[in-house]
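Taking it in order: structure first as C-alpha cells, then the write-up.
A single protein chain has been omitted; all remaining protein chains appear in their positions.
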Amino acid sequence: MPRVSFEHITKTYGQVQVLRDLNLAIDDGDFLVLLGPSGCGKTTLLNLLAGLLDVTDGRIMIGERDVTDVDPKDRGLAMVFQSYALYPTKTVYGNLKFGLSASKLPKDEIERRIAWAAKLLQIEPLLDRKPAHLSGGQRQRVAIGRALVKNVGVFLFDEPLSNLDAKLRTEMRLEIKKLHDSLKTTIVYVTHDQIEAMTMATKIAVMNAGVIQQFGTPDEIYEQPANLFVAGFIGSPAMNLRQARLSTANGKTEAVFASGTRFDLSDYAFAVPPTDGTGVIVGLRPEHFEVGAGTTADSAAIFDVPVQYAERTGPDASAYFVFENDLLALRVDPDIAAGLKPGQQVSVRYLRGKAHLFNAQTGQRM
Amino acid sequence: MAFRWSRWSPQLALVPAVAVTAVAFVGAIIWTVYLSLTRSRRLPEYEIDWSQWTRQYERLFKDDSWTLSLQNLIVLGLGSALAIVFGFILAAMIDREKRGESLFRTVFLYPLAVSLIVTGTAWRWLFNPQYGVEHALHSIGLTWVNASWLATPETAMYGVIMASVWQSSGFYMALMLAGLKSINSEIWSAARLDGVSLWRLYTEIIIPMMKFTFVTCAILLSLGVIKAYDVIVAMTNGGPGQSTYVPAYFTIQALSGKGNLGYASAAAVMMLVITAVIFLPLVLVTAWQQNRSARTAT
Partner (left out) sequence: MSDLTIAQRILGAEVAVQSAPYFPRKKKAITGRSIAIIVFLSICALFFCIPLYVVVVTSFKTMDQIREGAIFSFPTTWTLEAWDHAWNTACSGIKCNGLKVGFWNSVQILFPSLIVSIALSMITGYALALWNVRWAGAFLFILFICAFVPFQIIMFPLISMTATLKVYGSLWGVALIHAILAMPVLTLIFRNYYKDIPQEIMSAAIMDSGSFWKIFVEIILPMSGNILIVILILQITSIWNDYLIGVTFGGSGTQPMTVNLANLITISTGTTRYNDNMAAALQTAIPPLVIYFFVGKLFVQGITAGAIKG
C-alpha cells in the first residue's frame, strides 16, 4: 500500500505552470529523493506535500487519507528546512517542545519524547542553549530533533545539507541514513546533489522542468538512464554523449560517428528493433573506457585520440581527449594519467555491453 | 475539517484594522466630501441643493483669508525647505569631520523630542517685541535690527518659518547623514586621487547620488508643511490679523471658530487635494518600482 501518493498534481503560479499532471507513489519506509537542478519543481512538490502550498489541481494521499485540503499541522508530517528555521528566542528545549504544539500530549509524554530525541541525536548537553550559540551541525541536529519528537510516519527534508561544509556533510549523510534505518519511517528528501541521492536513497525521482524524468532505484537510474537528461545528470564526470547514425549494414548493428569510427552494438538490448539510418546519441560512461588498444573482442569501439589534459583528484584521475571537436572524459588510474602528455595520440577503447543509446530526436532510451 | 482555520484566523484578526480603515478613513472622507456640498452649519445637514452644489467651494475661492492661507503655505514650504539645505550642510560637515559626531547629533536632534507648542512658545518669547531678542540687540547698540517678526503681518510668517526650521533641521540632517553613509567610501578616495575640488565633488557627484534622499526629504517636508497647525497656535494664533493663516488653521477655524461645517468641509477637501497632488508622484513611483521588482523577481 503506497504510503504517500501524488495524483495528477498540477501547480500554476499565475501564467507559469510549474508542475503538470504529476503522478508519484511512495511506499511505506522508502527513502525517496527528489533530485534535479534548481527550478525543476522538486521543492514545490515538497511544499505541496507539506501543505505549505496549495495544489492547483490534483490529489495528495497520505496513507488512506486525502490530505489535499488539510492544514499542515494535521497531515502527520514533519519537516527539516534548508536553513534549519530554529526559533531564535527559544532554547533547544523550547524548540523541540514547540514542535509538539499541535498535538495535545500530556506533559510527561512531551518530556519523554524530547529526552529520547535529544539522546538519539546527542544534543542533550545543548538543551539550554539558544540557536545563536550552536554550530551549523548542532543546529542541523536540533532541526531534525524537532521533527523526530512528532513521532510521525513521514519526514520531509528540504536540502538540509547544503549549508554545511563538505566534511560535516559526509557525517550528516551517514547520520540521516542511520536514522532512516533505525526508525524505518518514510522519508521524502529534496536535493540537487547526486551524491546524496545515490548514497541515501532507496528510490530516486529525477525531475526537470516540472516533469519526473525517471523514477527508480539508484542502481536503475545509474545503469539504465531513461533519457538524455537523466544520463547527463547522474555521474561524475558526466556521461559522454555523442551523435551517431545507426547502421545495420552487413547484418551488424553499429553506430557510426561522423568521423567514421564504428561502434559495435551487437550486444545492446534494443527495446524496438533498430532501423538503419536513425540518428542516435551514444552515451559512454567515463569509467567504462580503458587506455590502450586491446582487442576487438572485448571492445565495442577503439578511439585513436589526442590528449587534451589530465587531472588528478587525490585517489582518482580523469583524462580528457579530443574527439570530433569535443572532449571525451575518461576515468583513469592516477599512474596512467601521470604518463599522459597533452597532444599525445593515444588509443582508448570502450568496453562491451556498457553503452547507452538514445534516440537523437526524442532523447529517450532505445 | 473542510473549513481551514489557518486560512480564516488571519483574516479575522484583520477585521478591526479593516473596520477602522473603512469607517474612520474611507467612510469619513466620503462623509466630509458629502458635507462640503451641503449647507451644514453647526450641525450636519444632509440635503444637497443641486443647483448650487459648489456653493461652498465658490465661497472658498473668493475668501481672501483662504487665498492668504494658500500663499502662506507656499511661503512656509519654501522657507522650511531651508531646513533641508541646512540639514544637508550639517550632515556633510559631520560626515567629513567625524570628531564629536555623537555630541553634535544629539544636540541637533533634540528639538524633535519637543512638542511644537513648546517650540512655538519658546520662539514666541524670543520674538517678543518688548523683552525679546530685539530688545537685547537694541540694548547693545544694534538699534537698526528688527527682530520682532511676529508683530507685523509682513514678517510674521518668517518667524514661523524660523521656528519650523529650528525644529526640523535635525531630522533632515539625520536622513542626509544616513544617505551620505550609504555612499561608497571609495568615491571619496577616488575624488582625492583625481584632485577634484570639494565644491565640485559635492555638487557634481555626491548630491546627484543622493537624489533619492533629497526627494524623500522634499516629500516629507511638504506633508509636514500642510499639516502645520500646532506651531501657528502657539506662536501667532493666525495673526497678526490673518497674516499667518495656513490651510490647516483655516479649516479648523472655519469649524470651531465660525461654526460652519459645510465650509470647513470644503476647505478640508481642498487640503486633501493639495496633499494628493504632492503625494501622487510618490505613489506612482512606488507602485512602478514595486511592479518592476515584482517582474524581475519571478
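So that you can tell them apart, the chains are marked A and B in the order they are listed, and the count of residues begins at 1 in each.
Going forward, contacts are C-beta pairs under 8 Å (C-beta built on N, C-alpha and C of every residue); 3 or more make two chains touch, one makes a residue touch a chain.
As the structure is a computational prediction, the values presented were derived from the model and not from experiment.
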| item | value |
| --- | --- |
| Candidates B:85, B:114, B:145 or B:190 - the one touching the absent chain | B:114 |
| Residue, one of B:68, B:90, B:160 or B:206, that touches the chain absent here | B:90 |
| Listed residues A:102, A:174, A:195 or A:338, member touching the removed chain | A:102 |
| Touching the absent chain when the full complex is considered, from B:88, B:123, B:149 or B:245 | B:123 |
| Where the missing chain touches chain A, by residue | 50-52, 71-74, 77-79, 81-90, 98-102, 146 |
| Interface with the undisplayed chain - residues on chain B | 5-7, 9-11, 13-14, 16-18, 20-21, 23-29, 31-32, 35, 44, 90, 93-94, 96-100, 104-119, 121-126, 128, 130-133, 135-136, 139, 166-167, 170-171, 174-175, 177-179, 181-182, 212-213, 216, 219-220, 223-224, 226-227, 229-230, 233-234, 237, 248, 251-252, 255, 261, 264-265, 267-269, 271-272, 275, 279, 283, 286-287, 289 |
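One rule holds for everything that comes next: only the chains that are shown with their structure count from here on.
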| item | value |
| --- | --- |
| Distance from chain B to chain A - Cα centre to Cα centre, in angstrom | 60 |
